[in-house]
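One chain of protein is taken out of this complex; the other chains stay put.
Labels run A and B following the written order; every chain starts at residue 1.
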Amino acid sequence: MYDSGKIIPGLIIFVLFITIPIWYNRGAAGSVPKPVLPKDAKVCVLPAAEIRAQHMVLLNTWRDEVLRTGDRGTFELEGKQYKKSLMMTCMKCHTSKKQFCDTCHTYSSVKPYCWDCHIAPVE
Amino acid sequence: MFEKALKGNNYYWMWLAFLGFFIAIAAVCYLRQYFYGLGLTGMSRDVSWGLYISQFTFLVGVAAGGVMLVLPYYIHDYKAFGRITILGEFLAISALLMCLMFIMADLGQPLRGLNVMLYPTPGSMLFWDMCVLWGYLILNALCGWVILTAERKGVHPPKWIYFFVYLSIPFAFSIHTVTAMLYCGLPGRHFWLSAIIAPRFLASAFAAGPALIVVIALILKRVANFDAGKEALNKMVTIIIYAALANMFFVGLEFFVGFYSNIPGHMHTLQYLFFGLEHHGHVYNNLVPFMWGFVVLFFVGMTLLVHPYTRKQSDLWLGIGCASIFFAFWLDKGIGFVLGGFVPTPTEEIVEYIPTMNELFITIGIWATGFFILTVLYKIAIDVEHEMEA
Partner (left out) sequence: MDKNRRNFLKVAGISTLAGLGGTAVVDRLVAGSSLAHASAAAGPKVDQTEGSKGHGEQKSLSGNRYGMVIDIKKFQQDPSLGEKIVSACHSTHNVPQFPEKKDEIKWIWMTHFENAFPQNSNLYRDAANQKHQLPILCNHCDQPPCVRACPTKATFKNKDGIIMMDYHRCIGCRFCMAACPYGSRSFNWRDPEKFVQNANHVYPRRMRGVVEKCNFCDERVGEGKQPACVEACGESKAIVFGNLNDPNSEIRKMLNENHTIQRNPALGTLPSVFYIV
């Protein structure tokens, strides 16, 4: 091979470079997040599997209904009325953003812009 | 054909490096703005558009100005423009890219830019501006590239391209008309609320665009051994003279309507721009030097252009004349028109706008990026010409 002195180190550097995510996070990426669930509330607005996968869609739907359509109607859950609201419904049970929202969001490296405007409960 | 941009003499690379220097500074400044917000600019709630939007407005005109080469060549079969039509098309491409960069620099939430397409709003002139700007950009890139490729191969361009060439002509007019409509449809901004804005924009565009092309053609003659031809330049100067006169006529009409009708709202901005506006004992006149610079440069440029000696004998004075017209209309449309429109505010107060250094460097950097792209495109076009001649 011509120029093997340049090609082989080059290849090594290239491989190291594109595998940055693997060795940079070695070990740290392993632990599955354990969000702290509220103690007093037993049911969520949707079943666990659904809310886990679809909560962002639900929040967008609520947002559009309340803000754009002007439909501020409440919904019932186990005999209690709830508003369609992140700050006034979700965060009333999930009182800690750090221990609930952030655990998974940090793990999956998503940065939702909710908290640019919406105010998390005081911790 | 891009390989042609990779071979050049020292001056070519030095020029690109010079532009690259300003691009690099602007990149850093833009990152600062991106992470801090538009608060790093001099804009405020009362002067909510600044240098970015005013440069955008002017550059749409430069892009539209290219049609003054395309139209005579393709519609009237004016053969003398054959060699330089490509200069007009490539100038339009780089001017439009600058426009888009200025828009992006001006957005508070640049990452949401695609919302304009996700939620199309035909009632908004900005939506249509986006449509025609992208349309004109694609048309120019397509026509320029296809025709240049054909030329390189020594064959006639394919017939289908002429459909797009002809389509690009109304598009050129539409980009500046729609840009004028961004302003002239807004109630409560007297200076902008005028039906003459669109024709005035087109007139100044058809002077400033060709003026820039003449200056560039004269430079290319010296540095790149590319002669646009005396006849072509002469015809362009004629176009520039008439378009520039039309613009000044329209400006004069604005003065007449404002001052003869004596309606305060119609006079305020003109007073502010040209004479300074007194308010609560303070005279606000930041833009006065720019506007008189515009008037003086117009007369200097016009005198040079109409004089037979300059037109026939002296490339240097011809270049200075065209540059004067270009800078005059840059001061008029690229500074005065947009910034003046915000004075006085809807609540009859006066807030003046002074751009910050960060904002100035971003603005210079976007201009440098545009000229970088222009240089590369012209390098390709001229090398193809030289290849054909050899």
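As a working rule, contacts are C-beta pairs under 8 Å (C-beta built on N, C-alpha and C of every residue); 3 or more make two chains touch, one makes a residue touch a chain.
Source: prediction; values computed, not measured.
Residue-wise, the contact with the chain that is not shown comes from B:42, picked out of B:42, B:340 or B:355. When the full complex is taken into account, the listed residue touching the unshown chain is B:106, out of B:106, B:151, B:332 or B:383. Taking the complete complex into account, B:159 is the one of B:7, B:76 or B:159 that touches the chain left out. The chain not displayed touches chain B at residues 36-39, 41-46, 48-49, 103, 106-110, 112-113, 115-116, 118-127, 130-131, 159, 163, 167, 182-183, 185-189, 264, 341-342, 345-349.
By the touch criterion stated above, the residues of chain A touching the omitted chain are 63, 66-70, 72, 87-88, 113, 116-119, 121-122.
Operating definition for what follows: only the chains that are shown with their structure count from here on.
Inter-chain spacing, taken between the CA centroids of chain A and chain B, is 45 Å.
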